[in-house]
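What follows is a single structure, and I will ask about it in a moment.
Every protein chain of the complex appears in place save one, which is left out.
Right after this comes chain A.
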Amino acid sequence: MQASDRFNINSQLEHLQAKYVGTGHADLTRFEWAVNIQRDSYASYVGHYPMLAYFAIAENESIGRERYNFMQKMLLPCGLPPEREDD
């Protein structure tokens, strides 16, 4: 960041954005972004009851089971993080 825009409104904007989990930054890896996407997706499925019902019918499971599964999948949605090469 330049010295000039350290104090303007945009730095505040970024600060504001940084308060939300799921927002990204220039150094975000593909894996981290994908994890966010997955978690957001599951959260969205769980949050919309009709979506849950749809998935339940498609998978022939109870709605509660579906919800439980989605919640569980939010833990490690993409598997273990890859080894970081830089450190």
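Convention: a residue touches a chain if its C-beta (ideal position, glycine included) is under 8 Å from a C-beta of that chain, and two chains touch if they have at least 3 such contacts; residues count from 1.
Please note the rule applied: contacts and distances are computed from a predicted model.
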Should one name the undisplayed chain from "TOG domain-containing protein", "D-2-hydroxyglutarate dehydrogenase", "RNA polymerase II holoenzyme cyclin-like subunit" or "LADA_0H17656g1_1" using UniProt, the answer is "TOG domain-containing protein"
Missing-chain contacts mapped onto chain A:
2, 4-10, 12-14, 17, 20, 22-26, 28, 30-31, 33-34, 37-38, 40-41, 44-45, 47, 54-55, 57-59, 78-80, 82
